[in-house]
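A protein chain is absent from this complex, but the other protein chains hold their places.
Order as written gives the chain letters A and B; numbering starts at 1 within each chain.
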Amino acid sequence: MNAAPSASKEEKNAMSSMETPDAELVARVREGDRNAFRKLVERHRERIYRVALGMLRNPDDAMDAVQEVFIRVHGRLTDFKGESAFGTWLVRVTVNYCIDRQRRQKTWDARFVVDNEWEGVSEESPEHQLVNAQIGEALQRALAELGEEHRTAIMLREVNGLAYEEIAEVMGCPKGTVMSRLHHARKKLQVALRPFLEEAGERDLADRAGEGVRRRE
Amino acid sequence: MSVLQRFRAGLLGLGALLVLGVLAPAGDAAAGEPGLRLKVSVIQATKEKAAPDPALAKIQGELQEAFAGYQGFKRLQAEEKLLSSDTPVKLELPNGESAEFKHQGLEKNLHKIRFTLAKSKVNLDLKAPLKKMFYQAGMKHGGGILILAMYLAPVGEPPAPDKPTP
Partner (left out) sequence: MNDQDQEKLSLFLDGALAPEDAAEVARLVATDPEWKAAHRALKLSGEMMRAPVEQAARSANFDGLWAGIEGRLPAPERAPSLLERLRAFLTPPVLVGLAAAAAAAAYVATRPAPTPAPASPSPGLAATPRIAPAPESALAAAPADASEPVVIEGIESEGSKTVLVSQPVEPGGTTVIWLLDAPDAAGDGAAAPTTDDDPI
């Protein structure tokens, strides 16, 4: 299964710069080695930030989440049995933290899905910008209307590039459930976006999507 | 360089490093006594060698000498408080401890200070001259210990020079 570009690049970087395996660092942290924990933080912070950002939709909240997650993780290292990769366990803790936080906030802020600062948008024609804004709004509504589990699954897949197996581990459900959730979420998103594609410059929008795909390759 | 020279260098260096705010006279100063500022740098010392903290460059030598078993020094906080005999001033430390300082008057040109570490239930009564650096150390923090580098200066004293006295 393909991984999204950002994640695979990150993972490659992490692997290439990885001097000490996560498991060894975890063992050292358990023995009270603060520097080992710092290495883990520095190694995984960007990925955790992206996961938190995808779910919380606010850069400040996401940075808070990164801090909170690592503090929680430090306190719960005894819970980490090593059955999954440390990075996957970390994402699981992050997702749970973000879901808790979203529940406390009661609403899901989808404004971050698309904004006018998106690189390249400002260089587009006014028509393109209008279409993007309309699609962005439709996407926001569709994501906000998704259930928490479906939204989490689609964000982990589309934004963070997690594989089905990883999403299953993170969400604590079978792989088949993940596939089903993704299918359900995509169906809703597709229904929400199709009218815009059909009514407002399908060809140009399709080209944009195609460019995006090529950029990732 | 003699110990005295090193001390002077460190003292002046710390003075340059600490935040110098414009503080209105209050407490003792308002009562006609000279106002008194307490400057505190909160430093984390670890046994692992670490890159020198630029914020501590001027007192690195003194720290290494006074805390010979530690190789890493990092400044976590720099505070400046106006001491008063009316109410203790409080300083929250990164390990959750709370340090309090209260000016208790002047005796033979030495300033009497009540220094309290609330959670540790320790009170110290000390007398210190102006511009004399002294340290409190030993509280655990972050895999090392905390060092409080403290010294007293009169209100209105100009900032210490940037470079230590040779």
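General observations
Simple rule for what comes next: a residue touches a chain if its C-beta (ideal position, glycine included) is under 8 Å from a C-beta of that chain, and two chains touch if they have at least 3 such contacts.
Fair warning: this is a prediction, and the values are worked out from it, not measured in the lab.
Here the missing chain is touched by one residue of A:76, A:103 or A:183, and it is A:183. Touch with the chain that is not drawn comes from one residue among A:66, A:90 or A:171, which is A:66. Seen from chain A, the chain kept out of the figure touches residues 1-2, 4, 6, 32, 34, 37-38, 41-42, 45-46, 49-50, 53-54, 59, 62-63, 66-67, 70-71, 74-75, 112-115, 117-119, 132, 135-136, 139, 142-143, 154-155, 157-159, 164, 179, 182-183, 186-187, 189-190, 193-194, 197-198, 202, 205-206, 208-210, 212-213.
Although one chain is not displayed, its contacts with chain B can still be listed: residues 3-4, 7-8, 11, 47, 62, 65-70, 76, 94-95, 108-110, 112, 115, 117, 119-143, 145.
FYI, only the chains that are shown with their structure count from here on.
With centres defined as mean CA coordinates, chain B is found 46 Å away from chain A. Partner chain B is touched in their complex by these residues of chain A: 32-35. Chain B contributes residues 48, 142-143 to its touches with chain A in the complex.
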